[in-house]
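One chain of protein is taken out of this complex; the other chains stay put.
Up next is subunit A:
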Amino acid sequence: MILEKSEISLIGAAVAIALASLVVPNWLVFTATLAISTALVVMGVVMLMRAGLVSFGQGLFYCLGGYAVGLGGRYLGITDALLLIVLGVAVTVGVAMILGLLVTRYREIFFAMLSLAFSMILYGLLVKSHGLGSTDGFGVVDWTILGFSPGSGESSSRTALLLALGLALGIALFLNRYFRSSLGLACEAIRENEVRVEYMGVSRKQVLYINYVIAAAVGSIGGSMTALAAGHVDPTMAYWTISGEFVFIAILGGTGHVAAPFIAALIFTLVRTYAIELAPNAWQMILGIVLLLIILFLPKGIWSLFTRKKGVAS
């Protein structure tokens, strides 16, 4: 298999981040882990966007992934991070395969609202579950990876980053190819004109269904990684404002490239944390203004900065 240029740069970026994690301050390592986890969920939103669907309920899969890690550790006694993530993916794929039958029949606002509704149903269920700590949530057990215990403190957050980075790289490489596979391209074709796609003999239902399930699985991994890194899960993960945040980051990054959600998530997180530090009473305003400016000047997302440069050079 010959690696393409963008794949080489993805691998290069991942290696660079992994090396940088040895020298940058520990808070940045943790923030980057959360940003990568968020970006994975955003990736799911982007996948749906490419097919012309906007999901305001990706928090559902984010939350399922998180709770699978929390519950798997607490009630099934699983401590291996990879096993917990696989458990999350299995549960999420199961749920998405059922929900997908229904929601992929809808488009536009109906899809958005339906996806939001399912996410809020999970939120409601978790809030009602007094045994699971209701809105307070509960802690995630100390995890190991392939029999290796990450310990505590700095080495633990670095291990979490490396794990997130490894998973993200794998997913990015896969999606990079997927976006240009016949399935991925069919998604874009469906966005442009569904009827024509059907005339060409491609089942739009099947394409959207598979796309939806993969997006869910990717989102679940993001949720699991967040739970492993933060060490706590709570129903807010399924709340609609969190899903809205994912859509926002997706728009911020643009749908141009698999790397876009990662860059957007990192910028979003950094702007937010510095805004909180600089203006504890007005950080939402700063965050809002910065994001508005980015959207105003880069209507196609942050990724358009990179494509523009290329355009000028050629």
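Some observations on this one:
The rule we apply is simple: a residue touches a chain if its C-beta (ideal position, glycine included) is under 8 Å from a C-beta of that chain, and two chains touch if they have at least 3 such contacts; residues count from 1.
We take it that contacts and distances are computed from a predicted model.
Think of the chain that is not pictured: of "Pyruvate dehydrogenase E1 component subunit alpha", "ABC transporter substrate-binding protein", "Heme exporter protein C" or "Inner-membrane translocator", UniProt labels it "ABC transporter substrate-binding protein". On the side of subunit A, touch with the chain left out of the figure occurs at residues 25-27, 30-31, 34, 127-128, 130, 133-139, 152-153, 156-157, 226, 230-232, 234, 236-237, 242, 269, 273-274, 276-278, 280-281, 283-284, 293, 297-298, 305, 308, 311-312.
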